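Worksheet for the structure shown next.
With one protein chain withheld, the remaining protein chains of the complex are depicted in position.
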Amino acid sequence: MSQTVDMRVRLGALELRNPVMPASGTFASGREYADFVALERLGAIVTKGVSLHPWAGNASPRMAETASGMLNSIGLQNQGVEAFCEDDLAWLATHDVPVIVNVSGHSVAEYVAVAERLETESAVSALEVNISCPNVDEGGMAFGTSCPAAAEVTRAVRAVTCKPLIVKLSPNVTDIAEIARAVEAEGADVISLINTLLGMAIDTDTFRPKLARVVGGLSGPAVKPVAVRMVWQVASAVHVPIIGMGGIMTTEDAVEFMLAGATAVAVGTANFVDPIATVHIAEGLEAFCRERGIERVAKLTGAVKL
Amino acid sequence: MSQTVDMRVRLGALELRNPVMPASGTFASGREYADFVALERLGAIVTKGVSLHPWAGNASPRMAETASGMLNSIGLQNQGVEAFCEDDLAWLATHDVPVIVNVSGHSVAEYVAVAERLETESAVSALEVNISCPNVDEGGMAFGTSCPAAAEVTRAVRAVTCKPLIVKLSPNVTDIAEIARAVEAEGADVISLINTLLGMAIDTDTFRPKLARVVGGLSGPAVKPVAVRMVWQVASAVHVPIIGMGGIMTTEDAVEFMLAGATAVAVGTANFVDPIATVHIAEGLEAFCRERGIERVAKLTGAVKL
Amino acid sequence: MSCTGDIGQVQRRLLERVTVLANDRVAEGVGLVVFEAPRVARSVRPGQFVHLRIAEGADFILRRPFSVHRAQGERLEILYQVLGVGTRALSLAEHGDVMDLIGPLGHGWEMPEGTSHALLVCGGLGAAPMGMLATELAEKGVAVTVAQGAPTAERLVARELLADVARRHEIATDDGSAGTHGFVTALVKPLIAGDRPDVVYVCGPEAMQRIVAGQASAAGVDCQVSLERLMGCGIGACLSCVVSTVQGQKRACVDGPVFRADEVLWKSAEIPPQR
Partner (left out) sequence: MSCTGDIGQVQRRLLERVTVLANDRVAEGVGLVVFEAPRVARSVRPGQFVHLRIAEGADFILRRPFSVHRAQGERLEILYQVLGVGTRALSLAEHGDVMDLIGPLGHGWEMPEGTSHALLVCGGLGAAPMGMLATELAEKGVAVTVAQGAPTAERLVARELLADVARRHEIATDDGSAGTHGFVTALVKPLIAGDRPDVVYVCGPEAMQRIVAGQASAAGVDCQVSLERLMGCGIGACLSCVVSTVQGQKRACVDGPVFRADEVLWKSAEIPPQR
């Protein structure tokens, strides 16, 4: 039984001290969780979606609970990249943890403009381009559900950034592997998935949709089987490393994603249930490996026995 | 408060005494449930998938439980259409309930052959063509995930049957509305959805997939928000009536699907939890309407307030 | 002026395992649960809330936010209405059961220095966050008037507590089974005109809060309201709980639940009862 476990993992040029990070939009920029989580304990921080201009987001109610999951239609409310750099990023820069900025846009030009603005920010370790948000009218998921569009965004952002480029895929597609190959071909260094599944809930007392926007994104344990399947399909289709997410609540859930082919994992909805979930899972992964004599956590990646 | 509620609904030429039926594959041909359910209490019986020749189905394990749901990879095991007619159908013919036969095939020719064989069977009230089974290698879901293929199967079966034609759609697509329009254009009288979401689960002790077939179909409450959303999208895209399903466990769940646009509903996984679920929901729907002074259950269809 | 909001910012949020000491039905569909919650009970301020994990292994996963009704020593009290799956589960909790909660959360009631007279207006469960407030105001020597409304006399939750600490306690019930027959909003205008309070504190259905806010501003009196939103994280991260204000969208879980009434842009969706 090996005493210490090597928890480091590589996402292209980016090395993480462990494979666990928060999922974008569920952890703000980390500050709100500072009372519960020492950011240095995480593999990376992933910020909420940042756009070129401030976005107001959608009308309320913006969330609804479902069986073993939740729907959200936040709509990428954010201050815009300028305010983000002055405020959140400046604060994050004082912490010893890689910062992955989640980038959103209504158009290819907006994605590019945000990436350009962040290029000179040394505190930014990598970009995660969100082409999969189901909660905005133009852009968002539209880019993630067609190969040409996904390829175009990736190509355009790739052209203006030297930072590790992560592209985040939407599960609301017929063939996730095809989209993954398209973004890999355009220079994505890492692929993250899944974003939320498009869902809807109706209040049977009022006959009204539970979300003001009518439809929203489904997350939480309910989506895990779909997410694990897609990670496995993408891992079989591309060579770039994968950040797996979708319903991770426990250490075993994280292991399941790594076995399916993920190099790192992101924890989203679980943060709302347990604000310390990310740290618990990072520690749990180490214990899982130690108990089984696995000296490097990276050995779990793709280790499913078929 | 109206005393009696008109529970009848119309699926094209087919009239049902109430909107509730079992979902294919979860109720066999009704015989196994006879100790619990008087079939005459249901709107219709939907048989398990029937193919031209006997199918052995997939290796075990064929099921795994997930958060608020389950994965199955049964693989349409069945005796073939001949044995089905002699055995199950003959038994069903002795009951006063419409029989909807779920038709599966590896090729368009097989779908057609099954439909032709059933055409002369007066005990068959309608056909539900399953172009969405994720658990067979050729055919199955492949037909349900491309518009041309979905259209081709529908056209071919339409050409050989005068019975009401129901086409069952797969949720594993980018644009469910597009598929729905394609099958409507080829003469589908009714559209049913959703079939299962493709999913996967891995045992973190053994590192093996929990299903022998690796991937399987996700059903149960976990998928309900996706199913309701897709029913709503399809209802907005086509004019034919819809049979909604996916995670219906309670009366309120059934109401939610009808509000989203379904004319009838199917109950699947819930039968394993409560073998009397179908009857409970049929009775519950009547009570729901009575308490609210809704004199016709059909008024719930599409009544969501946007 | 002293402001729990400022405190709220520096105040450390805790994740605390708590034990149920008592859980009793106090009215039709309303329960009072008492937790042993030493750390949170000691630091919570009036108007703040806790985010409670009611069950594990259940088919619902999110926490539920509840205002702190009272905090005494290590005891923390929550007054809850049974609405759905979570509060139903809470109503079944028994002495000795262990849960966990996050708290203290949010920006509570502000108590402007030199306040000599305060009017507290609450409807239904809106009485919940008034318990701590009334008690603390009274301890500070502030004259407290309470205008409390409910559908029926039985539903006047925390009636005794409020009657004890208030100098004056006016009641209205929809069915007239106690106090004035009608809505609590009808009591407010005369009370403002008569007592000239320095501040009006309001909690209850949003439409009712909106009306009272209007009455207060018409009389030129400061007014604070406590708004409810569906909450995910409860700590400012998920943006589920936004409230539109004159300074843009604010988060009910950190910038609220208590807001200055004149800051709030009321949801036009919410049509105030016609009267």
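Here the chain labels run A, B and C in written order, and each chain numbers its own residues starting at 1.
One rule holds in what follows: a contact is a pair of C-beta atoms (placed from the backbone, for glycine too) under 8 Å apart; a residue touches a chain by one contact, two chains touch by 3 or more.
Please read all numbers here as calculations on a predicted model, not as lab measurements.
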Request  = Quick one: say which of B:A38, B:A185, B:V273 or B:A287 touches the chain that got left out.
outcome  = B:V273
Note = The listed residue (B:V5, B:V20, B:A44 or B:A67) that touches the chain absent from the view is B:A67
Message = Of the residues A:P171, A:P221 or A:P275, I need the one that contacts the missing chain.
response = A:P221
Key: Absent chain, residues of subunit B that touch it   = 25-28, 32-33, 35-36, 48, 56-57, 60-65, 67-70, 72, 74, 77, 220-221, 249, 269, 271-276
Key: Touching residues on subunit C - with respect to the absent chain   = 57-59, 61, 85, 89
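Criterion: only the chains that are shown with their structure count from here on.
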Task = List the centre-to-centre spacing of subunit A and subunit B in whole Å, with centres computed as mean CA coordinates.
result = 34
Query = Which positions in subunit C touch two or more other chains at once?
reply = 59
Multi-partner residues of subunit B (at least 2 other chains) = 68, 221
